[in-house]
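Read through the structure below, which is laid out as structure tokens, and then see the notes.
All protein chains but one are shown at their positions in the complex.
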Amino acid sequence: MKIRIYYEDTDAGGIVYHTNYIKYCERARSETFFEKGIKPSHSDTSGFIVKDIKASFLATAKLGDLVEVKGKVLKLKNSSLILLQEIYNNEVKLFSMEVVLVYVSEGKPVRILPQHRELFEGYF
Amino acid sequence: MKIRIYYEDTDAGGIVYHTNYIKYCERARSETFFEKGIKPSHSDTSGFIVKDIKASFLATAKLGDLVEVKGKVLKLKNSSLILLQEIYNNEVKLFSMEVVLVYVSEGKPVRILPQHRELFEGYF
Amino acid sequence: MKIRIYYEDTDAGGIVYHTNYIKYCERARSETFFEKGIKPSHSDTSGFIVKDIKASFLATAKLGDLVEVKGKVLKLKNSSLILLQEIYNNEVKLFSMEVVLVYVSEGKPVRILPQHRELFEGYF
Partner (left out) sequence: MKIRIYYEDTDAGGIVYHTNYIKYCERARSETFFEKGIKPSHSDTSGFIVKDIKASFLATAKLGDLVEVKGKVLKLKNSSLILLQEIYNNEVKLFSMEVVLVYVSEGKPVRILPQHRELFEGYF
């Protein structure tokens, strides 16, 4: 997934504001669902939540850059998964994150739906 | 209401990203409710929505500045109001906006609640 | 220009946070430059600034929607222009804005560059 860096993404340091890389990773996760027309949850009170993040900021992007978010499932369990997401500016790796996602319904972890499981297995 | 300018508020131009002034005005409107402990709506499907905005960007703030949002009701009608909101950096006016707010319930304009009406009359 | 609505774009009302429509318009303006490989300014201290906005919020978008920003130059002067920008969700107009942009250098209005002028004349 390609993401353009706009003014809103940058800060007074002239580069992308650090937490935005984490937002881009969420955009990429959501886009996986949206582009297939699959709802990211089966009800208003269910969905994937971010439980843990381990992130490294390696280099920076600037206004007008077109960066790319790449992803790979590291582990797929009953109600959770670990995802590796990396952001590149051409060949240069800017950002790397391991994120633990849990599928919850009414606040409790529940089994990941078959259509979501398939998506994770196929896409990454 | 005082608002500090953080990195997240600035852009690569070194100053506050323009739409953020409009966000600060919304913060100030919400804070009026929150600080009095008054809910900004009487149900999940009701609330004030922004219908029209007329805004002028006069000067800019930068990282670390402490700006102030001031407000004044220009017109208070049955189900809507016009608010003048201005943002200052000390004596310097940075931003001025007239905003038309409508109180809606399930998508339709309804009469503004007495407690909200009182707030608008008293506060501004 | 198509823009997908992600979680970051929505608020607790379940719809797009109002100022984000104004951000999308800025994205569309910047994209016009970036996709042609034209720099939006001729130096670090020059660029287009937003001077005035007149906006109407007509309908709302929600998570997963793919909205489109359309634009049209209403007036092109020596150092400024008036742009009409509208956002659609399929056939439904969500947002309409007239924005006055001024090209400034070191804080003063200056003549719009030929390559920018050409872009505005051709694109819209």
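Things worth noting here:
A, B and C are the chain letters, set down in written order, and residue numbers restart from 1 in every chain.
The rule we apply is simple: contacts are C-beta pairs under 8 Å (C-beta built on N, C-alpha and C of every residue); 3 or more make two chains touch, one makes a residue touch a chain.
Just so it is clear, the model here is predicted, and its values are computed rather than measured.
Considering the full assembly, A:Lys51 is the residue among A:Lys36, A:Lys51, A:Lys77 or A:Lys93 that touches the omitted chain. Note on the undisplayed chain: of the listed residues A:Lys23, A:His42, A:Lys62 or A:Arg117, the one touching it is A:Lys23.
Contact between chain A and the absent chain runs through residues 13, 18-20, 22-23, 26, 47, 49-57. Touch with the hidden chain on the side of chain B covers residues 4, 6-8, 23, 26-27, 30-31, 33-34, 64, 66. By the touch criterion stated above, the residues of chain C touching the omitted chain are 7-8, 10-15, 17, 19, 62-63.
Methods note: only the chains that are shown with their structure count from here on.
Looking at contact counts per chain pair, the maximum sits at B-C.
Shared numbers divided by all numbers used gives the overlap of an interface; between chain A and chain C this overlap exceeds half, so the copies present the same residues. Set against the C-alpha centre of chain A, every other chain centre is closer than that of B. Chain B has its Cα centroid 32 Å from the Cα centroid of chain A.
Between chain B and chain C the centroid-to-centroid distance comes to 22 Å (mean Cα coordinates, whole Å). Centroid to centroid, with C-alpha atoms defining each point, chain A and chain C lie 27 Å apart. For chain C, residues that reach two or more other chains under the stated contact definition are 23, 26.
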